[in-house]
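Structure record follows, encoded as structure tokens.
Note that one protein chain is taken out, while the other chains of the complex remain in position.
Lettered A and B in written order, each chain numbered from 1.
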Amino acid sequence: MPVITKEIEIDTRGNNEILDLTPLVEKGLAAITITDGSVTVFIPGSTAGVTTIEFESGAVKDLKEAFERLIPREMEYEHNRRWGDGNGFSHVRAALCKASLTVPFVGQRLLLGTWQQIVLVDFDNRPRRRRVILQFLGE
Amino acid sequence: MPVITKEIEIDTRGNNEILDLTPLVEKGLAAITITDGSVTVFIPGSTAGVTTIEFESGAVKDLKEAFERLIPREMEYEHNRRWGDGNGFSHVRAALCKASLTVPFVGQRLLLGTWQQIVLVDFDNRPRRRRVILQFLGE
Partner (left out) sequence: MPVITKEIEIDTRGNNEILDLTPLVEKGLAAITITDGSVTVFIPGSTAGVTTIEFESGAVKDLKEAFERLIPREMEYEHNRRWGDGNGFSHVRAALCKASLTVPFVGQRLLLGTWQQIVLVDFDNRPRRRRVILQFLGE
């Protein structure tokens, strides 16, 4: 069966929290019969993104600080002026990082580098319960 | 039939114009027999990108201003010096934003968040007629 879609839920704290999704993706892959193909990791919502990084605390901190520096929290955002929820920076960071990432796998193994993990970056300004979509396509 | 590719054309004004593509993607999805899979939205051309954002005028304005701030229009660009078309900033912004986005769907419904839209960002410095590729893969 060539398309399998899973939805998982995770609790996040926001404020650039970076969470390693790799074990969840591997677990999903281990449970299905598609062995070769790709998985699209997709975040429904407009204040989080997905990318890869070496998931060690130094690089993770550096990435958080880069987002803070590039899209500062303390600026005038039109979104804040209109809606008052104070997370204008979250929306801009998420649009830059993007909500989708596609990773190939072969023989039921993700083709990641040895020190490369799939991560969710939660840009919101408050804790959330997040849905994460894992969609496996292949054969 | 597991692969359906559509090409649509839209007129854009450039200068960071952000256009909601979601209705076009939904219309494309409603017209085909693939119910579960993913759609890749791809922009042929090197001065536009595709991402998701909450398509409300505040967040849209904030994203435009972020691109202007990160990759300023008024700088020295080697592309401008060589080609004289003045859109060096457009090329850099587009390479950062990237021309491709993959979004899963199930039961012929895109798995977007409630306030999350698929958008084209046209970074060029002039109006264009843009081609947008929608490619649906699935079953």
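One rule holds for everything that comes next: contacts are C-beta pairs under 8 Å (C-beta built on N, C-alpha and C of every residue); 3 or more make two chains touch, one makes a residue touch a chain.
All values reported here derive from a predicted model rather than from experimental measurement.
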**Report entry** Candidate in contact with the missing chain, chosen from A:Ile10, A:Ile32 or A:Leu70
**Finding:** A:Leu70
Query raised in the report: Which residue, A:His79, A:Lys98 or A:Arg130, contacts the hidden chain when the whole complex is considered?
Result: A:Lys98
Requested in this report: Could you please point out the chain B residues that touch the chain left off the display?
Outcome: 1-3, 5, 40, 42-46, 70-71, 77-83, 88, 91-92, 94-96, 98-100, 102, 133, 135, 137, 139
Report task. Just the residue numbers, please: which parts of chain A touch the chain that's not shown? Result -> 2, 36-38, 51-54, 56-59, 61-63, 66, 70, 96-98, 101-104, 106, 111-113, 115-116, 119, 137-139
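Definition applied: only the chains that are shown with their structure count from here on.
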Report summary line: Two copies, chain A and chain B, superposed on Cα atoms differ by a rotation in degrees, nearest 5, of 120
Query - Distance between the centres, which are taken as Cα means, of chain B and chain A, whole angstrom - result: 19
